[in-house]
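All protein chains of the complex are present and in place, except for one that has been dropped.
Order of writing sets the labels: A and B. Residues in every chain begin at 1.
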Amino acid sequence: MTENYDLFEHDVLVIGAGGAGLRAVISASQAGLNVGLVCKSLLGKAHTVMAEGGVAGALGNLDKKDCWEVHFKDTMKGGQFINNWRIVEIFAKEAPERVLELEQWGAVFDRTPDGLILQRPFGGHTYRRLSHVGDRTGLEIIRTLQDKAVSCGIKTYMEVTFTRLLKDGDRVVGAIGYYRPSGKFIAIKAKAVVLATGGWGRMFKVTSNSWESTGDGVMMAYEAGAELLDMEMVQFHPTGMVWPPGVRGLLVTEGVRGDGGILRNSKGERFMFKPEYMPEMYRGQYAETEEEAHRWLEDKDNNRRPPELLPRDVVARSIYKEVLAGRGSEHGGVYLDITHRGADFIRRKLPSMYDQFYALGGVDITKQPMEVYPTIHYTMGGIRTEPESCATTVPGLYAAGEVAAGLHGANRLGGNSLSDILVFGRRAGDGAAEFAKAASHGSLDERQIEEEMSLMLAPFTCEGKENPYRLTQELQEAMQEGAMIARNEEGLSKCLQTILSLQERAKNLHVDGAREYNPGWHTARDIRYMLKTSEVIVRCALERKESRGAQWRTDYPDRDPEWGKKNLIAGKEGDQVKVSTRPMSEMPPELAKLFEEGK
Amino acid sequence: MALNTAQSKEAGRVPLPINSRKDTWWIKPLLVFLGLSTFGIYATWRAFENRYYSWGPYLSPFYSPFLVIHIGHFAISPALLILPFPLIFRMTCYYYRGAYYRAFFWDPPACAVEEPAARKQYTGESRFPFTIQNLHRFAFYIAVIFIAILAADAIIAFDFNGHFGMGLGTLIMVVNVLLLSFYTFSCHSFRHLIGGALNCYSCSRSGKTRFRIWQRISLANERHMLFAWLSLFTVGFTDLYIRLVSAGIIHDVRFF
Partner (left out) sequence: MDKVILKVFRGDSNGGTEQDYEVPTFEGMVVLDAIHYIQINLDSTLACRWNCKAAKCGSCSAEINGVPRLMCKTHVSDMAANGRPIVVHPLKTFPVIRDLVTDVSWNYRNSEKIKPLQLAPDAPKPLVMQQMDVDRIQEFRKCIECFLCQTVCHILRNHNVKEQFYGPRQLIKLANLDMHPYDALDRREMIRKEAGVGFCNITKCCTEVCPEHIHITDNGIIPLKERVADEYFDPIQHLIRKLSGADKKKK
């Protein structure tokens, strides 16, 4: 059987149409190249719309003392120093410019009395730094970038899912996938490919991620030979919805805490004040009494931030411990209370949170506290890239946004992901454009294309009886149990065994129906990536025998300074996942000095 | 941007069951139909009746300003000359337009409900005569003049043969003119003219003032429908009250 496929050609192909992909498209097309954009859903529906709280950049509109150096320090500390310092430096320096550029393209942020962009405080950020629009900042950013990209005259392939990168020798020269509506195949030839496919939260049961976050991008890169970095680092957002069951895991923005939200356990204690939850690194920088935290709401210069605004990993762990100790709420979470800010304030600053709880949970957050519990939210690990150009270790392949790694280290600060996609989306687009200008098209290997198409079509004719949805559920349960917030050798090993046996069973997947818009078929394809990504996550988590940021090993509860000097690298070797370490380059003195000054 | 979804052709739409709304969507258009029809019939009858329009200091809003024009021996009812103006204001009002397009034209009768006979060609308000709706602002200017006249009438209604007094009729006339003002000044056209047309409020001092007025009008505008119905009711009721008193069917209640 020979399958037909459509063939298109672009100078630069961008896979993924969230913020990073769109930003990459804009800069590649501004470089004068012919650009194609592939998005898995409709344009403008990518995960970026889910971002709520704001985009971090040291504009200093409210706190004049803010500058890139402080943002740099905050980000390194939040990531517990396994971030790539050069990436963080570029990031902190360029973020403000990228935010302001959005405004030129039509984004309308909330304003200060001076008519500048309003910034809100967030966890781990020393100053008010998050430019925002109520609690729908992500929507504002994706719509702005979408309109800008469309006006650049790019070609968009909507509802097209790519499944494999095509190589010519060492170099990536295109990719193949399929049109969801028709089920037919499509291949695109490109001089350079940018991966901006986002994260992979879908292999966990309680997650704030949508069906798209299956790790297909990171696994395509892995299959193509790219190196992956610190894959064990998966962020648990401290506050996800708990009740009702249908919305379990849905995100509750950190903006709630940024705007004064208080965490309490079932005994009514504001537990974040407990000294045992305060990490050594942050001691003395946060309010120590409830009175001070309360004064901070009105006077941010003379009071310290409330401990609810510690980095996400710290808050998530504290909530986990409270619930474990039997001090949880009715449905197994803790209470997040914002009612003291008044109904007007809440409806103005947190309108979509108000709506979300009112419509989906039957809770009026202006009158009642919310119930929250940690939820899988973000993946700090991913494809290793060069700081300047976002080039991966595979020639012709670039990566930006959540799929790339290095910026966030062991824990991402809220608001840094939106500036990440802007700063490195642009750099990836430029990097790919530069490569494409100097290169000619490679040739597509028909054998690779044939191979991929028959692999994709196999579940239709497979004699086996495995159901892709069941397999997904089993994987989610295994990951939830073995690789969640508290990890240990035994749980992780058991989880790995389950994943490996599921990988075997996945060979017997069977799907019914036609190829046109068949979700069962699509799930059968997703599970392939989810299983492999899970395997890499668990293998790396087993390897890192320490606790750092999002990785909390109950059998190795302390931070190990040795592990602070290297990154975990995962790569493909034959059919095996090879996990190794790579020493980090030393921070240059002028940056290292920043941490000594106590500035 | 070129789109390539393999399915971009405007394929024939799938025939679905005509209307699967099973709720009572028809109540609202029916009420509007009955309300507007009742008022229309009553007002027409009263306009032609040409009597029982005043009693004591009271003058029916249908007959104010009281201008009698004779053609030969035949006196035309002032109401016939007067009523077209408020009628035009209401006919071109953004609220009433939507309401009567729904209740009378069934265009559509309710949301997501099939139109019984979807016309071959629909042009909405983009072709004559419906482009006239765009002149709503001029109807508004006239409506403001009528507010002034009716306000004067309401003040006169305190004058009982030179004595300051107040009857139920006075109260009704005052309430009527208040509700008519709320309706008139919550008008979409006025909201546009006073501030909606500006793009930058903070750029000038007058802009800031206009913003504050625009904000108030916007608040009132949210209740434009409510004021439309209340004032329609009171204007009819004011006339009815004066007619009944004037015809001697009931007696005016005198407060002082």
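Keep this in mind: contacts are C-beta pairs under 8 Å (C-beta built on N, C-alpha and C of every residue); 3 or more make two chains touch, one makes a residue touch a chain.
Note that the structure is predicted; figures quoted are calculated from it, not measured.
Participant: What are the shown chains that the left-out chain touches?
Facilitator: Within the full complex, the chain not displayed touches A, B.
Participant: Tell me which residue among A:359, A:455, A:500 or A:592 touches the hidden chain in the full complex.
Facilitator: A:359
Participant: In the whole complex, not just what's shown, which of A:104, A:302 or A:440 touches the removed chain?
Facilitator: Only one listed residue reaches the unshown chain, and that is A:104.
Participant: Where does chain B touch the missing chain, residue by residue?
Facilitator: These residues touch the chain not displayed: 1, 3, 5, 7-16, 19-23, 94, 97-98, 101-102, 107-108, 111-115, 118-119, 122-127, 130-131, 134-137, 188-189, 192-193, 196-204, 208, 211, 221-222.
Participant: Go through chain A and note every residue touching the omitted chain.
Facilitator: 41-47, 49-50, 100, 103-106, 108, 110-111, 114-117, 133-134, 136, 139-140, 143, 147-148, 150-151, 158, 181, 210-212, 243-247, 250-251, 352, 355-356, 359-362, 467-470, 473, 511-514, 516-520, 523
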